[in-house]
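Here is the structure we will look at, set down as structure tokens.
For this depiction, one protein chain was excluded, whereas all remaining protein chains were kept in their positions.
Our next item is chain A:
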Amino acid sequence: MKAWGLTLAWLSLLVSALVVVFILKQPTLNNDILALLPKSEPRLQQVEEHFFAANKQQLSFSFRGENAVKAYDDLEQWLSSKHIEPRFKLPEISQLAAFYGQYAGHLVSEEYKQAIGDANRFQQYYFSQLSKVADPFVSSTINQDPTLATAGFLSEAMAHMQQFELQDGRININYQGDEYLMLFVQSTDNAFSINQSIALSNEIVAYIAELEGRYPDTQIRYAGALFHTAANAQQAKFEMTLFGSVSLLALIVMVVWVFRSINALWLASVTVISAAIGGTIALISIFSQVHVLTMVFAVTLIGIAIDYAFHGMLDLTEQPQGFSQGLKLALVLSLLTTTLGYASLFFSPVQLLSQVGVFVVAGLVTAWLCTRILLPYWQAGLTINTAARRLANCLSGYLKRLAHYRVALSMLMLVLLSAFALLKPPVINDDVKLLNASPADLMQNEALHMSLLGKDNGQIMILFADNAQQLLVEQETLKATIRGLNGTAVMLSDLVPSKQLQQQNYEQLHSAQQAMSVVSQMTGTTVELSTSMLDLNAALNSPLAPLIANQVISNNTLTASWFMVTGVNKSELMDLANAYPDLIVYDKVAMISEGLSHYSNSLLVTLAIAMTFALLLFSVKFGFKTACKQTLVLVLTTAAVLLLCSALQSQLSIFNLLGCLLILALAIDYLVFYQVNNLSSSNVLAISLSAASSMWVFGMLAVSKTPAIFSFGLTVLVGLICIYIFAPLSIALPKNKEK
């Protein structure tokens, strides 16, 4: 009864503390993966939020085949019934003409500007425009601006803006000899939950299948963040349910079989739960905003914390009264080395890793306290199954025999790993694309749509400025530079020329009296130019406002605009960006990959620090020679894991390194326990249980189809096998026994 009372009091205390911290700190959970990246400059974050946040809500569909038009119309109508509407539609040409006509004389096309300098040339230009049977820009602007300057400007601006052909209002693209129709829609709901995303995605895919059944000669492809989210979430949910159920069942069976007691299962659970609560209390005490991935990565704590319970319970089955001195020492040393290793993450520049560090260190201290304080009260109910003890004896025997060959084995491993490293050096690839778990057909759809839109050879750039006019002036300069590189750029200044340029245009037209005489002859009146100049504010209140607002952000603190450049290679654009301090080449994939690279470097440093701490502590406690042997085991294990995983996966990712960190923590534990308690059957059984539990919880993730989870699982699987074999090699057996 006392044991139950104490345990419940302990858990109540932890839960109370957690509630208090929650109330006091009111933490928020951040689920934005990009928020984890090393922070880019604040102005870029603001720009990304303004320009690209809506991309998550956008979907694209392509149609090819005889009944493409019918399928397009049916899907558009069906999507509309789901409040998924077509994206921005261009306003009617009469609206554009009415708006831009207010600034007649200030807005001029390149062709017009070239013609106006010479009276004869301008007359040719003017008459050829009027000779066209039906030029929509001439027709819609001539009543307001008989000089046709506005018509020329609109014609040029629309040519820049609209790169696709419309057929009855549908975008029509000819790609590699095939005709495609494209439909772009946007959901009005910007806060889909995972379940909503899955449901909507399934609904859309089912309707597309129905359409393809109705129009068998027509192919419909779909793309967009919604489908990726849904596909990944569905796969993750399936895997988590399957793996979670299997590993939980296996753990329960294993613990109950070894201890023949539900109490053991209860104690293991209490230890892990205590660790999780302790870690959470520390985490939200320090960080007001916790990232959801911190919690995902921090599950490694379970693998380490449960070991304390196993060692504690097995030790108690052999001791008459409380823990043995050896166990106490081993637990402290294990705690010290592991926490020091994880504590090195505190100083990581990557907030995710520092959060993981805080969580795991606090969790391990709580697990250690739980083990030391509570477990002895449950000693009476703890026994070991004789079959499990026989198995432990057997394993102990094997490992002792193995330990006799430790020098030869160590040398052999060193040679093999060195040769392996030379023949196939491990490669860390931080390309975020490798972590994409979306189905191949969805990736193909995405690639096709990028090709159809010509975006596979385009590059987004972002230009910052102090104010809107400066931005427009710099864009005009940049456009000329990009043209000089044989590239093209679609820019805000195409629609809103700078006031500086407008003034130049006005002066040029005003002084071209001779050229303008042809206009006067036609109208019978003198040419009058508007005195108003177009500015960004007016444009943001024009019929083109939605389009313009999507290209520019301008407020008291920031002015920026993005634009797409085609026909110029990335290295030339990088050179251009280096020449303009306020210009950046915006490549989100490269930015995320760079962020992952930071993570990888931080983790490699953490691994090195953890090994150094282990070497120091081992030296103090076990002597330098033994410490070197133990560190050699750590090095061999880490090297074997990285080399094998690199060979199996072709390259390593950050998730391999994360798995390596867990393996290192477990390896240090095993080395400490072996050194203190040798190859006693209870120690071997505790370590075997630890390895088996980690294998069930993490190792089976190696069958996951999600690349990140697979990498982590594979690393833990390979690592557990390695440390299970290598760790006993560090034990200094008595010389008479060695012979």
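The criterion applied here is as follows: contacts are C-beta pairs under 8 Å (C-beta built on N, C-alpha and C of every residue); 3 or more make two chains touch, one makes a residue touch a chain; residues count from 1.
We adopt the following convention: contacts and distances are computed from a predicted model.
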Omitted chain (choose from "Outer membrane lipoprotein carrier protein LolA", "Simple sugar transport system ATP-binding protein", "Sulfate adenylyltransferase subunit 2" or "Spore coat protein JC") - UniProt protein name: "Outer membrane lipoprotein carrier protein LolA"
Hidden-chain contact residue, picked from the options A:55, A:457 or A:523: A:523
Full-complex contact with the absent chain, from A:24, A:159 or A:209: A:159
Option from A:12, A:55 or A:167 whose C-beta touches the chain left out: A:167
Absent-chain contact - pick from A:27, A:136 or A:322: A:136
Residue numbers in chain A that touch the chain omitted from display: 90, 92-94, 124, 127-128, 130-137, 139-140, 142-143, 146, 155, 158-159, 161-162, 165-169, 172, 522-524
